[in-house]
Every structure is written in structure tokens, then in C-alpha cells.
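The structure under discussion appears below in the form of C-alpha cells.
Missing here is one protein chain; the remaining ones are kept as they sit in the complex.
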Amino acid sequence: MRDPILRIEDLHIEFRTSRGVIHALQGVTFDVMPGEIFGVVGETGCGKTITGLSVLRLLPRSARITQGNIRFEGVDLLKISQREMRSIRGGKISIIFQDPSTSMNPLFTIGFQMNKVIREHLKFSREKARERALTMLAATGLPDVERIYDSYPHQLSGGMLQRAMIALALSCEHSLLIADEPTTALDVTIQSQILQLMRELQQKLGVAMILITHNLGVVANMCDRLVVLYAGRVVEIGESRSIFENPQHPYTRGLMSAIPAPGSRGNRLSAIPGNVPIDPGALKGCVFAPRCAFVMPRCLKESPVMFHLSKDHASTCFLAERGDLF
Amino acid sequence: MNNRWSIICIMMIFALILSACGGVKTTPQVSQETVSVEQSIEEEAANPTPAPADTPIPEGPRVLKVAATANITTWDPVKSFSTEALYMGNFYEGLIRINPPSASERFTPLLAEKWDVSEDGLVWTFYLREGVKFHDGELLTAEAVKKSIEAAKDHGGASFIWLPLGSIDVVDDLTVKFNLTYAAPLDLIAASLYGAWIVSPKALDAAAQDDQYFEAGIEAGTGPYMLESYEPDKEVLMTRFDDYWGGWDDVKHFDKVLITITPEAVQQQQMLESGEVDLALSIPLENMEQFKNKPGVTFYEEPSLYNYVGFFNTLRKPLDDPKVRKALSYAIPYNDIIKIGGQGYGIQSRGPVPAGVWPYSEEVPQYTYDLTKAKELLAEAGYPDGGFELTLTYAAENQAEERLAPLIKDSFAEIGVTVNIEAIQFNQQWEKAKADPANAQDIFLLLYWPTYSDAGTDNLYSMFHSSEVPFFNLSYWKDEEFDKKIDEAAALTVTDPKKSQQLYTEAMTRLVDQAPGFFLYDVTAVFTFPDYIKGYQYNMNYPFTTFFYPMYTE
Amino acid sequence: MAIKESISNIQSLDTPPQSRRTLVHIAQVILRDPLALLSTIIIIVFFFVAVFAYQLAPFPEQGAGKSNPATAMLDPSPEHPIGTDRLGRDMLSRIIIASRPALVVPIVVVFLAVIIGAPLGAIAGYKGGWLDEVIMRITDLFLAFPFLLLAMSIATALGRGLDKAAIALIVSWWPWYTRLTRSIAASLSQRYFVMAARSIGVRDSVIILRHILPNCISPILVQATIDLGLVILAMGGLAFLGLGTQPPAPDWGLMVSDGRTFIFKQWWLSTYPGLAIFIVVLAFNLLGDTLRDVFDPRQYR
Partner (left out) sequence: MLMNLQKAEYILRRLLTSVFVLLGLTVITFFIARVVPSNAAALYIGPKARPEDIERVTKLLGLDKPLPVQYLVYMRDVLKGDWGTSISSKRPVLQEIASRFPATFELLCTAMIIAVATGIVVGVISAQWQGKWLDILVRAASIVGVSVPAFWLGLLLQILFFRNLNILPLSGRVDSDLRFTHPIMVTTGIYLIDAIIHQNWVALKDVCLHMILPALTLAAYPASLIARMTRATMLEVQSQDYIRTARAYGLKESFIVYILALKNAISPTLTVIGLTLAYALTGSFFVEIVFNWPGLGMFTVRSLLNLDYPAIMGITLFGAIGYVLINLLVDIVQTWIDPRISLS
């Protein structure tokens, strides 16, 4: 078996706010293999974005990693210096954010921003960096790349911008791409095009990709493996096919029954009554228990641990332990 | 949260620094150094001017630097009737100049070497100095004198002073004869600071063509200094006139005089103390004390032409009743007013004529501060507890009036009279008083001075002689007896001064008794001069000018 | 001239007014934050001093203007902690009595400016269209003047006096509130509760009174707090120039101006009245900052 390109182990993250400490991640663990597409799924506030940001050590000031480690290509990212981290950011790992219209600096041209990144990491000359940027823009299927290169973000549509973002994200021979809800902010018609493009490029360039989304439909089409997060904890992890065919956690099941029509922008999983608890750390027992349709007295007392159903499928539910959920 | 506490601490430090700026006398420090620094600060405060002797006169021209409030309202010597007299007095000269009361001679001959007057006081002949040059190269002639005086009589700012003048005859090149329509002290008039300058005929001709001719900063006098340059509201630079008839040889006069126009007295004091100027012509009265015993500085206290007068509006109830006016005159705290308003530099007036000026008389009575008497008189007049309101206006720009007006208000309050104070610009105040006397103010405070040194035809006449349209008679008082006496007295001024004085004294006594106004105090002029400037002579007759020619350094 | 950044932070005030809860919240924030607490205490002391000025001043009559020649220009002493002025009036009493106009005038000015400005802004923002255009263009014209310059020329046109200076300040101040209220009203008019009210035929005047204006209260309150300080500064400035309070009435700005004659010897005559202005303005600025933080949603992101 190959070594994973990224291994996250028992990651705990806290937020300090004026209302006290909030436990955003509690013991998240997963591996990402080279060249695969790995999905991170969950509702808003489940900690999936935090997970993505923690890999790049871009957490907000108020957040703190209290436990766990993040290994990228065997290096513990939490232990290296700022300088080393900087060369990994954008050099080895790149990221695509949710809203392309805010993730590009509005006061600089697309070209300026790409050029700067390429020169920073590939040590290219200005001219060569420009060529590279144009090549990458063209690779994302953008027309008239010279004009786009000299455009400001506000002059492009959301879809075009996201393509430019993808071009940026893949321009420096990265080995891992984190895509945080890359299509959520886009028009329905564009969404599938962008996903298609990402998949094509990912395969062509052979990079590993973490796809963070709330949309199980997207995951089903794209991912090799996935992890379902709920309230900062892993509730189910495994091969996508296995999970889709045989979800082992009531939450996953709820999510699946709520899969919106492909491309819809719906945010709320209305099929599951109730809301994600604000600070799950304060709860005793299973975090999903208050919303769970199959809740048992035990669920309120003790926390379930990870139960492996197979080599590639595990879930944190007492039902999964008994194997009699479905 | 900790941040917030730190901000408080830091702000307190700021506050401390800010307030410490004020030279707060902090508790004695241990360090020897600190103490000595503090001492030096204290010394400085006590003696803020650097020792004048240290101020080196810079190489090059000898420059006298002066701070003065005087603005230029016009450069036209004929029209001039305001603060520009400071400059006019050095650019232009009249026929003669009146000396201070202490001098042995009454007049100093300037452009006229001598003069005489006919027995009846109607014909005055002036014999001009020979070879006097105007700044524009013209020569002084009788014709020039005639032209200047005629212009002044015709459209001068102070044309009224020439009222007695009938005609002017040019006898010869250097002799000029003034024919009067009635006997009047023409020598005093000719020595006036306003409307009596002798101007180059060439310039007068030009001015006749173009009204604004002088305003570009042109002067054409015979005086010791010429206008080199000026910036409005900023400075006037004078330079000496090499061909001045008085010559420049015997002493080290100043080659140039730079006058920085500084409207604020505080600012002038600061400039003087920082060595920026040699002379400051108006320093806040409150701060004059500091200069009294200062080494290297001479402190002058001199009589002046100024006095402070208040007018009751005699057209309005209850001030139409002399008893009420007398009562109020008793309720004025004269001593406090001199102490606070004049900062001690003044003496209580005897009527409207300031001490030292014709026809001042020691026999004219004064009111005292006597609230009991005031109450009695009010009761007699039918106002046992006062109970009426009066509006008092004063010139907002006058610091002394600002200081003394509240004293009157507070004192009147003691006898049940309410005073509402209105501080407005002098001009506004004056206009308001003249526009509609019956509805004007009740009390009008005025700083007065005679245009030329005859307070009979000026102070007494202007302020209290009845007239149809009010000018300066702002009590709107009409009293035939007073009118008759001063008219008669004026006509006798030249021919029978003794009789004239007697009539004036009687008139003033009646005036004080009827109290259409109240007479606060005669201003004592106070100023300081550094000892290194010599030759200065104070002349109370020219309150708005300082003659720079006699000054010199060694 | 004011710190108008707060304007941009309003949009997220979504819910209809919750005045009681807001008040409690403000109180909590103030109690938690030493800076806010300090400024609140200063302001309370200021109010207290102004209200009980005549009881607190050692020489209330002198404070109000009565001269006392016997004690002119005394240095600080136990009896006159910061000396006396040239009319013999106790400076401490003058400063204390002067706190009254310093309190009343800014409140009146800001209140009237709000009364004039806010409804106009609410109408403009709610109605939109040509009415909005007209009101806002007029507002722009007033805002195109440097504030104090406009106030100065109006005060001159009206004549000297505290009342005239106050009118001048109101005339040049209201447009700020119009602009502030308009921006809120414009966003509110797109909100569901406003649209709902409109769709069921509630009259515009009722919507503006019931729904728009109450929702503008918090940001206006924040702005008004800061403006109280600014008006004190502006009044002081006008008085310093001789356009505000007329003697013998006491006024901090006027006292600074009067004391200038003596700054090198009796420095306290102008220093302390200035300090009074400074501290009160500082307190209002600090409190305004705190209030803005309370209403600033960014803090809880």
C-alpha cells in the first residue's frame, strides 16, 4: 500500500470567543492518498472548512490546535517553521475557496496575482511566469487568455473567475489541491462544468484533491473516498461507493435522503430536524443523539468510538457496532 | 480586556503630559538638576524678555522693529481719520506740532517756522520753512499748503476741524494767510493729527483725477520716513527720507522702521518677549505690571487724551429724570472700574474733558460711589427699589469696556436695577444708537478722545451739545443753558481764554449735575521702552501715532 | 468631519427593535469594559456637575458672571483652587457653571439635528425615486461645505450669541443624520417585514414611523454620542472666535480665549477650561466607540 500524501490524526481545534471556548474539531482523523479525490462532507458549521484551513495553517487568530498532528508527505506541518510552511503553501498544496469573487484581490489584475505566485514558487522570470499563467488559463478552457490575464476580477463572471482560480491553484505543480466548496457560489449551469474541469485536470496532472462540500451529490460523482463530519467529529469514513450503498450512520443516511437535485444551491438539510449544536464539546454522549431518529439511552451517556465495518468503511455509531442499522 | 486597561493608563499619561505642559509646579524633585531647571523656568517667567542689551542690532541698516495694532484703512492723507495715523505721522507733517503740557513751548514749528495771529483772532499767517522737499521731489510752497488744507476742508476725513476757515491766501511763495469766519484756535487745528497734513501738490492733483490714487501705497509727504513697502494686515516698512529737512547727522537714527501689524495685544507682548520686536505699542494692560521694575526697560505712565464716558438715554423712561441719572451716577463703582477696567491706570474723570487738555478744570465736581445716596435718589424719583431694566451696549473689541461693563451691571443690581449687557462691534453700536434714539440702548459706553487738542469744541460739543441728528451726543440730551455756555466759550477761546475757561467750567458743572452721562476715568497711557532706544518723547496730543524720527540707539 | 465609518456597519441590524434587551446589553458591555466604564463615569459626573452646578460651585454667583473686584487675578489658593480671573471671579466656579451650556447646547443641537435629519433620511431611503434624489442632493450640498465654515458664516449672518451659534450648528449638522438614516432606511425597505407591511396596505407614514425610524435608533444613538463631543468642540471653537456665548456668561471656549492674555504667567486661566473641554469630548468619543462596538456586528463574526 502506498503512503498517504496527507495524514490527519486526532485533530482538535478550539475557538476562543467572547462567549467562551468552542470546540470546533474533536479528534478528526483521515488519510488522503496520492492522486485520489477525497471528499469532506458535512453541514455548515461541522468543521470541514476549518479542517481544510488547518492543513495550510491558515486558521483565524482566535483558533488554536490543541491536539493532533497533520503530516504532509511525511512532514508534520504543525512543527515546521513559517518559512517552510510558506513554501508549502501554494508550492505543494494549493486551495480554492468557495466564492471566487472575493478570493481574488479586486485591486490587482488576474495576471499580476498569478504571476506573483508562480514567480514565488517556481522561481520563474516575469516573462516565463506570464507564459505559464497563460498556459494554465488556457488549460482551464478560458477563451482570450491574454485579455483575461490583464483583467481585474470584477470584470469577469463568477465561472470565469473560478476557472482562473483553478488555473492559479494548479499552476505550480502542486501535489495536493484543497477545494473548499468550489462551486457553491456559482450558477447552477456552471457548477457541473467546473466540477468536470476539476476532475479532468486532476486526472491529467495527477494531483490529490480534497473536495470539501455540503453536497453529497457532488461527492458521489467525484470522490474516491470520503469522510462525513458532524459537529467537529468524524461520523463515517470510507470508500464513496461503499458509503453510498451502505451508509452506516443515521446522519449520513439523513444527508443522503436530503441530496438535492444535482446542482441545487440548497444549504439546509431539512430532512434532519434540529440544528448542529454550537459547542459540541459540552455534550455528553453521541453528538448526534439530540437529532437522531434511532437514539438509544446509551447514546446519551457514552460517546461511540470508530467501528470498522470493513477495511475501507468505518462509522461512529453504536448501531454500526451491532451492524444492524439497515 | 487587558488592552482597555492599558489604554486607560496611557491616556492618563497623555493627560499628565498635557497638563504638565502648563509648567505645573510639581513637588520638589530630588535631583539637583531638576531643581535648577525649575529655577530657571521661574526666573524666565519673572523676566521673560532676554536682556535687551544682548539683542545685537544686525549688520546692515539700523532697523527699528515695532509691533502695533494699527491697520491701514486708507493711504489717502486727506481722508485719513483712523488708525493709519501711526504711519501718516511719520510720512507727513503739518505746519506745526503741539507739545506735551510739560514742555516750555506750546508748539514746535515744523513746516511753518513761525506764525502770527491778528488781534481779533480771525487772520492767521504762517511763514513756511525754506527748501523743504516732498518725497516725490516737489518743493514746499504756500500753494501746496493752500491746496492741502483746501482738500482737507473739502473732503477730508476730519474736514469739520476747518469749519472756522473762510479762505486761504497765498501771500508769497513761503507765506500763507488763513482767514477765519469766527475766532478759533487755528494753531491747535493746524497741529491736528487728522486733516492737517501738507501733501505734495502733484499727488493731490493725481488724487483729484483718481479717487484711489493713494491706495496703491503711495505717500507724498515731507516727513522723515517714506513708505518702502507694505502688506495689508501684515506689515509696513518705512525707510528714511534722505532729504529730510531735519537732517540725519547728529544721532544714529533708524534707517528703517518695520511695523508688524499685530491686532492682538497678547501677541504683541509675546513678540516683545521673544525678542521679535524692539517695541510693542499695545501690551495687555493686565500684564503691564511685569514691566514696571524690569531692568533694561523704562516704564512710562503718562496722561492721555482718552477717557471713558457713559451715556444715559435721556429720551427714555426712567432715564429722562435727572434724579434717576444722578442716582445711577452714584451707583457706579469708580474705583473698582479704574482698578479692573483700567487695571489701575486711570484717574476718575471730572466731566468729559480729560485732565491736561483744554478746558479741563479741577473745579468740576465728581460723583462718588455711594449706594445709600443712590437708593435715596431713586426713591425720591419714585423707584424705591429700582425695579427697572436697562440695556447697556459697549464695543466688543474694547478690552477695558469688556472688563468694566460687568462691574456696572453688578453694582446696579445692588440698587435693584437690572442691566442687560450687549457687546457689539463699536460701529454697530454706534449705528444702532444713531438710527433710532428712542428705541436705542439705555446706556452707551464710549472711549472718547478729541480729534485735536481742544476738548471744548470737541468733547463738550460733540458729546453733549444738542443736535438734530445725533452724532456723538448719544444721550440725546438737549439743554439750552449748556449749549449757550459752550458756544460762547468756544468763541472766546483765542481772544479771552480766561473768560472762556470760566464759561466752560460752569457748563461742565451743569453737565455733571444733570448727568446725561457718567464720567468714568481718564486713561493713563502706559507703555514700556527698552533702554537701548533713546530719544523718545511722549506726546499725549498725538495718541495714535509714535514719531520715530527722534529715536536712536548708541 | 465626524467619524462616519459606522454608517457602513448598519446593514446587518436585521431584527425589529429590541430596546430593552439592547439597553441591558449596552450596560453589560459598559460594565465589562474599563474604558467604557471610565468614560461613562466621566459623562455621569459631567451631567451631575451640570445639573447641580449652582450647588457645587463654591461661588455660584461669580461662576454665573458676577464680578468681585476685590479678588481679581488671584493665584491658586485653597479658597480658589485654580485662581480667579481678571474680574475676580473664581475660576473653578466659572468652569463648573459653564458645564451647563456645555451640556445643554450639544444636546439641543444634536437632538434637533436628528429631528430634522432623521425623518428626511427615512423618507428618502424608504420612498426612493425623485424624492430621494431631491433630499439627498440638498444634503450633499450642505455636506460639500467644510462644516465649521458653514456654521461660522451662518452664525455671522444671524449675529452673535449662543442661541445663534446653536442654530448655525443645527443647520450645518442635520445632513449628517439624513445621510445616515437614509442608508439604513434604504436597506430596511428591502427587508421582508417592511415589504410585508407594505403589501398588506399599511400606510407609508406608519411604516416609516413604526418600522423604519425605530430601527435607525441604535446607529443614530452611536453617532449622536460621538457628535455630542464634537458639538462641544465646535461650540468651544465658535466661542473662541467670539461667535458663541457672550460675556459675562461663562463658556469654556471663551475662557480659553480670555486666558490667552495670561498664558505665560497665569497659565491656569486657559489651561483648565481647555482641559474640561478635552476630558468631556474624550469621554463622549470613548463611549461612542464602545457603543459602536456593541452595534458593530463584525465583532461577533
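Observations on the structure shown:
Each chain carries a letter (A, B and C) given by its place in the written order, and its residues are counted from 1.
Heads up, the rule we're going with is that a contact is a pair of C-beta atoms (placed from the backbone, for glycine too) under 8 Å apart; a residue touches a chain by one contact, two chains touch by 3 or more.
Since the structure is predicted, the reported quantities are computational estimates derived from the model, not experimental observations.
When the full complex is examined, the chain removed from view is found to touch A, B, C.
Note on the undisplayed chain: of the listed residues A:12, A:116, A:199 or A:241, the one touching it is A:116.
Across the entire complex, the residue among C:46, C:174 or C:278 in touch with the chain not shown is C:278. Touch with the chain omitted from the figure is made, among B:231, B:389 or B:481, by B:231.
Of the candidate positions B:276, B:301, B:376 or B:422, contact with the unshown chain belongs to B:276. When the full complex is taken into account, the listed residue touching the unshown chain is A:94, out of A:51, A:94 or A:191.
One chain is missing from the display, and on subunit A it is touched by residues 56, 58, 85-91, 94-95, 97, 99, 102-108, 113, 116-117, 120-121, 152, 154, 168. In the full complex, subunit C contacts the hidden chain through residues 1, 3-5, 137-138, 140-142, 144-150, 152-154, 156-158, 229, 233, 236-237, 240-243, 253, 256-257, 260, 263-264, 267, 270-271, 274-275, 277-278, 281-282, 285-286, 289, 298. Looking at subunit B, the residues touching the absent chain are 3, 6-7, 10-11, 14, 18, 21-23, 41, 44-45, 48, 58-61, 63, 65, 71-74, 215, 231-234, 256, 258, 260, 262-264, 267, 270-271, 274, 276-277, 396-397, 425, 427-428, 430-431.
By definition in this document, only the chains that are shown with their structure count from here on.
By the document's definition of touch, subunit B and subunit C have no common neighbour.
Central chain (C-alpha centroid nearest the global protein C-alpha centroid): C. When C-beta pairs in contact are tallied for every pair of chains, the largest tally goes to B-C. Between the CA-based centres of subunit A and subunit B the separation comes to 89 Å, rounded to the whole angstrom.
Annotation for subunit B: no residues touch 2 or more other chains. Those residues of subunit B that touch subunit C in the shared complex are 1, 4-5, 7-8, 11, 15, 18-19, 21-23, 45, 48, 265-266, 270, 273, 284, 286-287, 290, 333, 336, 339-340, 396, 402-403, 406-407, 409-410, 421-424. On the side of subunit C, the complex with subunit B involves touching residues 32-36, 38, 65-67, 69, 72-73, 86-88, 160, 242, 246-248, 260-265, 267-268, 271, 275, 278-279, 282.
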